[in-house]
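In this view, the complex is presented without one of its protein chains, the others remaining in place.
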Amino acid sequence: MQFSFSPEELRTITDATGSLGETRATLRAIASLEAAGPGDLSFLGNAKYRAAVPQSRASVLLLPEDYDGEPQPDQLFLFVKNPSAALAAICARLEQQLWPKPQPGVHPTAVVEEGALVDPTATIGPLCVVAAGAQIGARAHLQAQVWIGAGAQIGEDCWLMPHSVLSARCVLKNRVRLHPGVVIGADGFGYDFVEGRHEKIPQVGTVVVEDDVEIGANTTIDRARFSETRIGAGTKIDNLVQIGHNVIVGKHCILCSQVGIAGSVTLEDYVVLAGQVGVSGHLRIGQAAKAGGQAGIIADVEPGVFISGYPAMPHRLASRLQVLQRRLPDLFKRVDQLERELAARP
Amino acid sequence: MQFSFSPEELRTITDATGSLGETRATLRAIASLEAAGPGDLSFLGNAKYRAAVPQSRASVLLLPEDYDGEPQPDQLFLFVKNPSAALAAICARLEQQLWPKPQPGVHPTAVVEEGALVDPTATIGPLCVVAAGAQIGARAHLQAQVWIGAGAQIGEDCWLMPHSVLSARCVLKNRVRLHPGVVIGADGFGYDFVEGRHEKIPQVGTVVVEDDVEIGANTTIDRARFSETRIGAGTKIDNLVQIGHNVIVGKHCILCSQVGIAGSVTLEDYVVLAGQVGVSGHLRIGQAAKAGGQAGIIADVEPGVFISGYPAMPHRLASRLQVLQRRLPDLFKRVDQLERELAARP
Partner (left out) sequence: MQFSFSPEELRTITDATGSLGETRATLRAIASLEAAGPGDLSFLGNAKYRAAVPQSRASVLLLPEDYDGEPQPDQLFLFVKNPSAALAAICARLEQQLWPKPQPGVHPTAVVEEGALVDPTATIGPLCVVAAGAQIGARAHLQAQVWIGAGAQIGEDCWLMPHSVLSARCVLKNRVRLHPGVVIGADGFGYDFVEGRHEKIPQVGTVVVEDDVEIGANTTIDRARFSETRIGAGTKIDNLVQIGHNVIVGKHCILCSQVGIAGSVTLEDYVVLAGQVGVSGHLRIGQAAKAGGQAGIIADVEPGVFISGYPAMPHRLASRLQVLQRRLPDLFKRVDQLERELAARP
């Protein structure tokens, strides 16, 4: 994003202890040392890239205090205790610019049904719908075109981005973020096969999302058959993830994009599933277990194990098998040769 | 979800033939025998769990009439002909509470364009858009923020949940359910490669969804190039499924989450595709064929076959190959040994 901090502001934001040179460029973006050009800010986050600093065309450079060198013309060096932390401080400031604090209140085009309880410090943006009996907590922000079903509950400081959906009676605790298009509380996928037809099993449970969970765009989390589907505190979920009914996700898990978790699976705390991993129904994935991209998990996983492949197996074994597979053409030739040699002997 | 049936109401709903004990707990949820605590209702759905009943802390238990035992203090036994059926009756009642019958009529914030035909018994919820020439059938329910394109047709008793999209000229027959975020009728993915560029092939067909189809959240079904993409009656589709242009899905199929079906595929009736299965274009999957999770189908499939793996093959073969693969390290050693032994002989 574009931004426009003056050198003086940057000095303050980054808590710079010194500087060298000056620039008249208007800062517009952040870039790596090599990619940066005039108008960019860059930083030396890792000492091993030190040699790239003199070549960098960035207008402003965040450097460690012990950096020894001279800026180019129209280039400003800012010396800071920790360039990565200084960059984070700038990014935090940019984030505030990108997402300024919304004004509390209900937009005149929003539809808040009778019987909904909206905290006066909450923001209900344009064209949102909040159904009867829903509760919206302090400083919650429904950005625009959000749908909140009847009896749903939203805690404090939640942020629901445009087109997100929280269906009837589902619950977000505090500081939960839903990115655009998230659907929480669609029906679980359950049918009985009766006389040649799939008869729907009512899905009357809920979804509970605990504190500090962030959920990526267009991800779907189904309501439980009865009882609840639960996402543990601090868990982070990427885009286009599917979480089936009655799944229990532990605390501080990481679910990367396009992961699919079938019904009634339990993930213990600190589980990490890389992109496109699939988990069959009714399994338990042990604490801090990790699965590599596209792994197909069809059996319980012990805590702490790193698995990959299809069907998922310990990663070390999977890697070994991949190496051996590539040697299969050779193995077939060796067996041919053995057979020939043996036949040729008396 | 929370609910609050009195013991007397439960007796009526479940058609209980007798009872033992009593509880003063307010019922809040349904749970399994082991998981249930005070305030929960539980049930003995399968005789093999009989031994778990005396340990259950549920406040109310649905038990078969021949169950022989005593409730704990503050615990109510309800004796019924079939506990699973009794539970289903309660769930059906809960479903009515969760999704009360909507009032017919058009919400004042909905936009119904001139020339759209809306049955007077239909419900058009807040902030829906119904474009010109669309037809909305009897008792159809567009819940909120739904978009219906020009000339689209919706039959009787359909339920379109928030943020679902039915694009121009596409058709839903009767009792179709679209979960939130479903997109029906986006363009098929077709281009001609002409002089270094991808030129769009117009996609002017439609999508027809037959009776009693249910489609999960954020699933996408593309319109045909010309003619139609069709989903057969009684088919159930989970979340985040992709169905390409000109696909024909038979009747009573099951497509689990994140399945992807490329263009012009035909699924015959009763096909079951587990989660994350992919099907290449222009294939035919025979009646009642089944594919295991993550299967990659790149050739036609005969009726009734169970396939899995990549590329998909009969499941029995896939399982056999998986076992043998894990024995590859040993096989390589055996061949090494054979070579050594042969070399050592005269």
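For clarity, chains are labelled A and B in written order, and residue numbers in each chain start from 1.
Following the convention adopted for this analysis, a contact is a pair of C-beta atoms (placed from the backbone, for glycine too) under 8 Å apart; a residue touches a chain by one contact, two chains touch by 3 or more.
Everything quoted here is computed from the prediction, not taken from an experiment.
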{"item": "Among A:Thr23, A:Asn246 or A:Gln276, the residue in touch with the chain that has been omitted", "value": "A:Gln276"}
{"item": "Candidate in contact with the missing chain, chosen from B:Phe5, B:Phe43 or B:Trp147", "value": "B:Trp147"}
{"item": "Touching the absent chain when the full complex is considered, from A:Ala52, A:Leu94 or A:Ala138", "value": "A:Leu94"}
{"item": "Chain not shown, touching residues in chain A", "value": "1-2, 29-31, 35, 88, 91-92, 94-95, 98-99, 107, 109, 125-127, 144-145, 161-163, 179-181, 212, 214, 216-218, 234, 236, 238-240, 252, 254, 256-258, 275-276, 293-294, 309-310, 322, 325-326, 328-329, 331-332, 335, 338-339, 342, 345"}
{"item": "Chain not shown, touching residues in chain B", "value": "109, 111, 127, 129, 145, 147, 151, 163, 165, 167-169, 181, 183, 186-187, 189, 191, 196-198, 200-206, 218, 220, 222, 225-228, 240, 242, 244, 258, 260, 262, 276, 278, 280, 294, 296, 298, 310-311, 313, 317, 320-321, 324-325, 327, 331, 334-335, 338, 341-342, 345"}
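The working rule: only the chains that are shown with their structure count from here on.
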{"item": "Rounded Å distance, chain A centre to chain B centre (Cα mean)", "value": "25"}
